[in-house]
Structure formats: C-alpha cells, structure tokens
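Just one protein chain is left out here, and the rest sit where they should.
Just so it is clear, A and B label the chains in written order, and each chain counts residues from 1 on its own.
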Amino acid sequence: MNIADFKTSLDLHAVGQEMYQLITELYPICRSITGDGFRESLRIIKQYIPLDVQEVPTGTQVFDWTVPREWNIQDAYIKNARGERVVDFQKSNLHVVNYSVPIKKKVSLTVLKEHVFTLPEYPDWIPYRTSYYKDNWGFCLSHRQLLELIDDEYEVCIDSSLEQGHLTYGEYYLPGKSSDEVLLSCHSCHPSLCNDNLSGMALAAFLARSLRLLSLRYSYRFLFIPGTIGSITWLCLNENQVSKIKHGLVLANVGDSGRSTYKKSRRGDAEIDSVAMHVLQHSGQDYEVLEFSPYGYDERQFCSPAFDLPVGNLMRTPHGRFPEYHTSADNLDFVQPPYLTNSFAKCLSILSVLENNLTYLNQNPKCEPQLGKRGLYRTIGGAEGEVDELALLWVLNLSDGNHNLLDVAVRSGYPFESIKRAADLLCEHALLKAKPEV
Amino acid sequence: MNIADFKTSLDLHAVGQEMYQLITELYPICRSITGDGFRESLRIIKQYIPLDVQEVPTGTQVFDWTVPREWNIQDAYIKNARGERVVDFQKSNLHVVNYSVPIKKKVSLTVLKEHVFTLPEYPDWIPYRTSYYKDNWGFCLSHRQLLELIDDEYEVCIDSSLEQGHLTYGEYYLPGKSSDEVLLSCHSCHPSLCNDNLSGMALAAFLARSLRLLSLRYSYRFLFIPGTIGSITWLCLNENQVSKIKHGLVLANVGDSGRSTYKKSRRGDAEIDSVAMHVLQHSGQDYEVLEFSPYGYDERQFCSPAFDLPVGNLMRTPHGRFPEYHTSADNLDFVQPPYLTNSFAKCLSILSVLENNLTYLNQNPKCEPQLGKRGLYRTIGGAEGEVDELALLWVLNLSDGNHNLLDVAVRSGYPFESIKRAADLLCEHALLKAKPEV
Partner (left out) sequence: MNIADFKTSLDLHAVGQEMYQLITELYPICRSITGDGFRESLRIIKQYIPLDVQEVPTGTQVFDWTVPREWNIQDAYIKNARGERVVDFQKSNLHVVNYSVPIKKKVSLTVLKEHVFTLPEYPDWIPYRTSYYKDNWGFCLSHRQLLELIDDEYEVCIDSSLEQGHLTYGEYYLPGKSSDEVLLSCHSCHPSLCNDNLSGMALAAFLARSLRLLSLRYSYRFLFIPGTIGSITWLCLNENQVSKIKHGLVLANVGDSGRSTYKKSRRGDAEIDSVAMHVLQHSGQDYEVLEFSPYGYDERQFCSPAFDLPVGNLMRTPHGRFPEYHTSADNLDFVQPPYLTNSFAKCLSILSVLENNLTYLNQNPKCEPQLGKRGLYRTIGGAEGEVDELALLWVLNLSDGNHNLLDVAVRSGYPFESIKRAADLLCEHALLKAKPEV
C-alpha cells in the first residue's frame, strides 16, 4: 500500500486521539538532555515502534562539544521556616532549573531570590529554565508564589545528581527500496511541556508506526534526541552516513491551534522545501512559510555549513511566538487531538509527495498521443468542458526528463495528487515511463 | 522595402475590409478536417497567394495518429411526420455534428434527442460539435428548435460520406535571405465560424500577400491546416526540417472586439515571446499575456516535448472565453474589419521586430564617441532638454555583442522602433556595425 491510499484508509480522528494519549502518558516525566526521564520516555515510545536506544558516555567529544555528565533528580523543594513545602518539584518538574546541581541548605529570602525565575506578566505560570553547561541551581515559580514568600529563612533542597553516565537517544531506521533516506527528527528533552515537544515526539512515533506498514521508496530514519547536543552527537557518530539523507524534517510544536508553518532548509530550494510548500498551499488552510534562519531547533545543526542537509522544519506556531512557550501553560490543554491529526495528515501528504515525486519520460514525445483512441478523451469535440484531460496533457508535455511530477504540478497549478493520477493513467497506457533513477 | 516602411505605406483600413471580404466568401463553406470544403477554401485563398496544396492519403500513419477517412457532406435534415424540414443543413452547416456518419431513418423523439446537442443558456444559438475519431451521428439545434419538437416520428437524414481519400492542407513558403524560418500557422478546418478561425486564415493570407512584396531576412512558412491532425501530419512529414523554425505564431481568433492576447511558447523566454510582449506593451492598447499551457490550438503540437518549437499564439479573445465560441453566434457580425486591421498591424509589428532584431557592435566602445562632431548632439550644452540622444547612448552603451536591439529597447524602456532608428543612424556614421550572424 502506498501512503496516499493508506491515509485514505485511516481513521485520522482516532490517530489524533492516540497521539494525545501518548502525550498524556509522557507528560509527567521529568526529561532532560540526559538521564532516566529520557530513558523512560523512550521506553514508552518503544511500545509503538522498535526503537534502538543508544547510550553515549559522558565525556565523549562530539565536534566542538563534550557529552555532559548525566543528570537525574529525585526530589526538590523550598520549605519555609515552618517546614512547609512552598515550592514542590512533585507538583511540577518545571519548578527546578533543569540540570541544577544538588543543593540542600538554608538561605534568606534575599539569597533565594537570586536563584528564582518567574514570569511577572503571567503570574500563574511557571517558566521553564535550564542550565546545562554551567553549574548552577535554581527554582522556577509562578510569580504569585514568589509574591507570597515572606521574609523568612528557607530550606532549599534539590536532590539531583550530576555524574558520569550517558547521553541517551532513540533511533529507528525503516529500510525502503532505496538506501536514500528521509530524516525525521524531534527533540525529546523537555520535561512537562506538551507542544514543545511532546507533540513532535508523538507525531514522529505515529508516522513511524504508520510507515512500517507500507511499501516505501525511501528509507526512513527517525531520531528522538536531546536538542542541540543530541543532533551534534548523532551527526558526529554518523558523519560518514549523512550523505544518504536526501530530505528531512524537524518536527516540533505540532499540536497547538495555530496554522501550519514550514521553515525552509538552509538551501531554500531543496525538494523538501518545494514539497512542503506545495502541500501547505493546496491544503485549503491558512499557513506560513519562513525563510531559513540559524536559530530554532535541530535544523541548526543539520543545516550547519559543513552538512547543509536539505532539512526543513514543520511546526504549527513557531517557538517564541506563543506566550505559553516554555511555561507551565504549554500543558495538556494547549495541545488538542484535532491539531495533532491535522499535523499528522500534512506530514503524510508531504511524505506521499516525496515518495511519488519521480521524473517520467513521455513515450510519444513527438506531438500529442491520440488520447481518444485509448478512451482518455471525451469523444464529442467542440464543447469547452471541465477538462481533466488537461492534467494528462500537462504531464505529457512536461515529461521530457527535466521535470519531476512536482514541477508539473507547480507549473500547471494542479495539486500533486491530480498530476500523480494522470501519470499513473498514462503509465497504464504505456504513454509514460518512469525515468530510471541514477 | 522593409516591413515598417511597408506598414506605413499601407492603407490598413482597406486591408481590414479585404480580410473581412475574404471571411465573407469563406463563411458559407462546410469545412472539416478533410474533404472538399477544405479544398474549396484553399482554392479561394490561392487567389491571394500561390499556395501549395498537399494531399495526404487516408491511412497514412503520422506519429501516434492515422490520417482519417475523408468526410464529405451534401445534405442533412430532420423532417417531421408532415415531411417538413424542421432542421436543415442548407440553412446552417453547424446543424450536423461534423464527421457524422451517413444515416437515413425514422426515429422517435426520444431516440432523436440522444443525438441532439443544444445550448439551453443561449436558446437561439446552434452549437458546433464534432466526432472525428468515433463513428457517430448527430444534429446541433438551437434550444428553441428543440423545445418546438413535438412527440412525433422524425426522419433523420445525413447524406455524408466517410471514405478513403485525403487530408488536404495548404502551405506557402516564402524564401528570405536566411534559410531560418518563421512559421505562421492557422487551423482552417472549422465550418461557418468566423472568429475561430476564418479570422486567422484571413490574417495569414494577407500577411503572406504583404510579405511577398518585401525584402526579408527570414524565410516564412505559412500553414493552412486542419487543427491537431494537420499539425501532427505536417510535423511528421517535415520532421527533419523543423529545426529551421526559429520563431513562430499560431494565429486564431483575431477578429473579435476583445483586447489582443499573446500566449507564450512552452519555452516562455523565446525571442518570439519577448518580441510579442514588447509590441503589445508599446501598442498603447490593453492586452494580456498568458503563460503556456498544453491546451489550445496547434501550439500543442509544435510545443510538444520532442519539438519544443518557439511558437506562441496570437489571439484577441482566447477560445472558450467568449460565449459565442463554437456556436452559430461566431458569425459575420462577431468579427469586424477594424479588429482584423488591428491584428494585422500588430502582426506586422511583431514580424518587423523579428526581422530587425540584430545584435550590433559599438565600433568605438572605449568611452562615448563624440556625437557632436557628427551632428548627432545638440551643440549648446547645459540645458536638460528632450534628449533623443538618449536612444543613441543606449544603443552605444549596450552594443557590446551581448545585447540585441530588443534587449536595448527593453532595458531602456524605448519602443523598438526608436532603438532601431538610433542604430541605423549610428551605422550611417560608422559608429555601429551589425554583428555577423553565425
């Protein structure tokens, strides 16, 4: 079965519900760029797809970077003088600055405030903060919590560990007819944040689960990695394999109610760029296309100048453009099944175009073939009707070996599927043949 | 004499009247893609230009197509039970579906209706329908005629023949200095339809008659052919000659009151495309430029991928965009001499640009030459006046061997004629020389 038929056969609504269910299951876990929370998350995803889990030791040099010590955390709190937990990690893992060093001591309110982050403009939300590469400790509070702290002595406790260990990531390689690869990557290192990026993880997992059932032209590689250090580590360990990546998407923020957004690869004119733009354009829904910039998610690494991979970024609302971004408000209410469904469907459409975007050769390139004698043409001429023959004529006219089907779709204005159907029909009648791929 | 001077010397108004007269003479004839109506039309055009008439036998294989049996028709009617002709081919040859097989029998109204075409939205107009490649018969009626048919027994008679014969076409080759050719083609297979395409036939005939009088750079080839099968036949029989075609225009629908329309060649950036757009842009009249699409007239064949000839399409209102299209309302009222004149003048302008669009070499390319000492410059400096010297300066500045005169015209914003006059003046003063053509 091909992707388009598969998509038609699916109960997309149910897929959205399942993705949301997976997000719900992953939500409470305290993930970071290393540690048991990351491992636990991969274990859950393994229930959907046979993920390979890689462990890269602390201290491994990866290009300009070093794999950091592994961070784990059991508990954390701020207790007031009466011994009450006024801030409690058990209530939200966002309360601790991610990668905080262990600490247990008594501090005055003044000292405490130097280690506290809040969002005064959203007094009920807890911000998300990290300190991966500088030893530090801190707490994130709602601003309301901060205002309630009286001048008192506080016990701060972060029961974390920063030790020799591993950086963990998940990889799933799905072989297709060709060893040419499509890369689908999602950062999986954020704690209780739903859109960024449990949504991307769920989308990648369900795409992988779906593609496994299909006959594929390309091989597919799914990466569930910690942001930045994960893609750097993967690229370093797989440097001699990256040339197989012919197309790629970073998946992030795919569950909110905003319109779909595609950020182009550094090349700007890669096939994935044309494909994604075509699918969004013909979706009948609002969308936005962003030019590449070297800020964002792991496309920063995939598109670094020595690699310059054709990897774009599919999102709904981009990072930093929604106030809930990197706060406790990026929660289970902020992402919803219909939006997950919509992102999933668009991804399938993008992959379907990629899979089918072959170049064909018109077998009868001197003048038009006689479509009528093959039953491909209305037989009473003279009336100017709805001509779906036009799609046939476009395919025939442009199948000179220099235009792939997407080129035909773009120049003709037809959606890819119509052009693909026309090409299939012409192949059936031996008027068209796929050009051998080199 | 060159084309521009010839155009100035002409009584264009009279040419429009003569074209209209030719259309009037051709109008009553029942043409089809083969047969005596086509031959009779060529005989009339031969009164204007020494057309070669080619006859290609039925059954000749032309690429994917076969030259069909020849169709001729003497009479056709529908008689009611009282023996009255309620539909009569003698009143309009559109009443018979073109290429109808012979038939003579009695049918009920119900059966008759299965073979009848009307236009309910234009109840007084007779549609034009064909069935070239599938044996069938039918009548085209005004919708008012259909509504008047009572439940009765009708005698239907089509006194036609479909037999071994020939496909006929007319060709006129006018040699110029170069064997490089300009192709001017018009489909000539429609019965009593004036804009589509008696107007194109008249325009081609009068262009040919005019160009015969002139000294020409290019050779010109005029084709009066049946649509689709005619261009396919011609291309097949002349396959090894087509590379001589450097520019071409398909002429169709050139007599209605709409604005001029140019449809680009498949290449989209051929010289004929730039020339036609330049002429329309500087015409001072409204116009439209359409991108190539593989639907339309014989450019479909000339621009098929194996040929990809630089052939555009000059029209007024494109096919299918006027309600009278392919109906009895495309009659002698729908085309008018002034519009024919206008199309003729624009064609002459296009051909004039083509003829004169040489590349020149500035003979004094280091700094400007001193125009003043040659009388080419106002002598009192300092005033910012109307500078037609500017055209001279543009030609000098861009005549580096990489820009033809049209390039100069486009970059400078001048009309081609001004740039051409400037180039002529500079040539007279030995400041410019035509670059030898390879």
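We adopt the following convention: a residue touches a chain if its C-beta (ideal position, glycine included) is under 8 Å from a C-beta of that chain, and two chains touch if they have at least 3 such contacts.
Everything numeric here is computed off the predicted structure, so don't read it as measured data.
Considering the full assembly, A:136 is the residue among A:2, A:136 or A:283 that touches the omitted chain.
Of the candidate positions A:156, A:232, A:315 or A:406, contact with the unshown chain belongs to A:232.
Touching residues on chain B toward the chain that is not drawn are 362, 364-370, 372-373, 379-384, 387, 390, 393-394, 396-400, 412. Residues touching the missing chain, restricted to chain A, are 62-65, 97-98, 117, 127-134, 136, 138, 228, 231-232, 235-236, 239, 266, 293-295, 300-301, 303-308, 319-320, 325-326 (touch as defined at the top).
Convention: only the chains that are shown with their structure count from here on.
Chain A and chain B, compared by their mean Cα positions, are separated by 55 Å.
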